[in-house]
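Here it is, the structure, as structure tokens.
After this line comes chain A, so read on.
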Amino acid sequence: MIVEYATIIIVPLLMAITSIISYLVGYGRLLKIILAIVYGFMLGWSILLAFLSCLGITLSAFGMEFRIDALSSIFILTSMIIAISCLIYSYHYMEYYVSKHGLRLKGLGLYYSLLTITILTVYLMAISNNAFILWVMVEATTLTTAFLVGYGGYEGALEASWKYLLLCVVGLTTALYGTSLIYSYIFDITGNPYFGILFTDIARHVKIIEPTTLTLASIMILMGYGVKAGLAPLHWWLPDAYSEAPSPISALLSSIITGCGAYAILRWLIVLSPALNWVMRAILMVIGFTSIFLGFISMILQDDLKRILAYSSIGNMGIISLASAYPPIGFALAIMHLFNHSILKASAFLLVGDLECRYGRRSGLRGVISDAPILGFSLLVGILALEGTPPFSAFYSIFGPLTAMKNPSIMAIYLIGVLIGFIAITHRFIETAWGSRMNLPTNENYPRSMLIIPIILILITLILGLYPNPLLKMCGGGFTG
Partner candidate 1 sequence: MRHLNNIPDLSGFGGVSVQVENVVIPLASCMLVTAFFIVESRRLRTSAYSYIAQSSLLVGVFLSIASLIPEPHFYIWAITAAITKVLIVPWLVLRTIAKLGVEFEEKPVIPTIPSYIADFSLMILGFWFGFNLPLPILKPGFRICFGTSLTLMFLGIYGMTGKSCAIKQTICLCHLENGIHLLLATLAYATPITVEIGILTDAVLAIAIMLYLSTLIKRVSGSLSTYRLSSLRW
Partner candidate 2 sequence: MNQLTLLITSSILGGFLTIFLPPLYDGIHRKIKARIHCRVGPPVMQTIYDLGKLMVKDDIVPEGASSLFLYAPYLAFSYLLLTSIMVPMIYLRSAIGFTCDLILILYLLSSSTIFLALGGLGSGNVFAYEGARRELTMTILTELAAIFSLISIMIRCGALRMTEIYEKISMIHPVPSIIIASGVLLACAYIEGFRLPFELPEAEPEISSGIIIEYSGRRLAAFKLSVFMKQFLLVALAVNILEPWSISNLILGLPIFVLKTFIVYLVFAILEPLFARFRIQEALKSILTICGISIISLILAGLGV
């Protein structure tokens, strides 16, 4: 009981207060310490939640308004890992960023405030059992991060931010349409206005919804949250926003903000899966394949490292979508891929941020490994891990869907797509990592923490790859709970 109310009241409250404090206190040493403590507490809390869900305990409060099952807890865990990494990474990176773009150092208080609010909204979204609140929170993450994307204030950043905001807001509208359709149908049939709100209730009544309506509604939901998740052909905002945001924000966007969209889609699919017909599966597969091919092919001639990673995100979201076309094992794999991809993509973005910090640019680089061996090496390993090479945990989730497919032609297409992605991304990063030293002025003045954090993230996946039992267990619980 205490845990439940702490999870639902104290933790968000703490974050809200932290957000306000960081805006009021202003940027300084004190703020850094406060934030680190709060985020550390959050991480610890999320580990506790994950542990509880591993034990099979589902928390709920306020008449099931808030509910933490395995899917929620794994998403919270992911987002908290990313959050604390981004926070600590930001300490130095944002100072560099601010000085690069000529902004006020003091204004960073706003940055941390918004960062905290973003994490708060993500947290609320994950614990929410209410379909409408879910939508509200997804929209809220868009709003806060849109501001963070444009934090640099230069033309490219503003363009990216505008595109992001406009497309996401417009797209999410359709998700609300879909949600309302399902709600009104259940309401109309049962006469009870509360049966169509909570996911647990919807799951109970989903069978009574008339198939055409359900398909229409689920397509609209998929389309709405698909924009947020960056599924092709709704991904247009994604490369711009990722590449123009400050690196910690790119990491955040790529992992948990797109993750929000994927989470919402998964949440809905899990609820709707008993009633879904082949149309939805076909659409998921088509969208999945489109994303995989479009995202991965776009990487081929790309020179900007962050944009490559952005396109890679599109492809990986496609993998999630494709996996979720094969319930129930596909859902587990999709959740697992959401976790793996978030962690690894975040680490890749942070490493690229290191490069940017070091060389002042993020394209046309080469010979990093002879200049900064650890950085170059971890960059390479991170990319390989991201592309699903064992023994990193992404291997299970990238090649896992093959077990579910059982159709040779689909398997072949999928493999071709994954291979294209592998070739494209490794080619660019190999070009970056290997080679002789460049004659660029390097900025050696960045702390070890900026390097250690991404390495820790990679190590997490390595450990989970070598000993995948806990991850498999949690994700396996995700689709049943």
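The rule we apply is simple: a contact is a pair of C-beta atoms (placed from the backbone, for glycine too) under 8 Å apart; a residue touches a chain by one contact, two chains touch by 3 or more; residues count from 1.
In picking the candidates, the idea was that all candidates are chains of the complex that A comes from, given by their letters.
These numbers come from a predicted model, not from an experiment.
Sort out for me which candidate, 1 or 2, comes into contact with chain A in this complex.
For chain A, the touching partner among the candidates is 1.
Okay, in this complex, where on chain A does candidate 1 touch?
Touching candidate 1: residues 63, 130, 132-133, 135-136, 139-140, 142-143, 146-147, 150, 153-156, 158-162, 165-166, 169-170, 173, 176-177, 179-181, 183-185, 187-189, 191-194, 196-197, 210, 212-213, 216, 239-240, 243-244, 298, 301-302, 307 of chain A.
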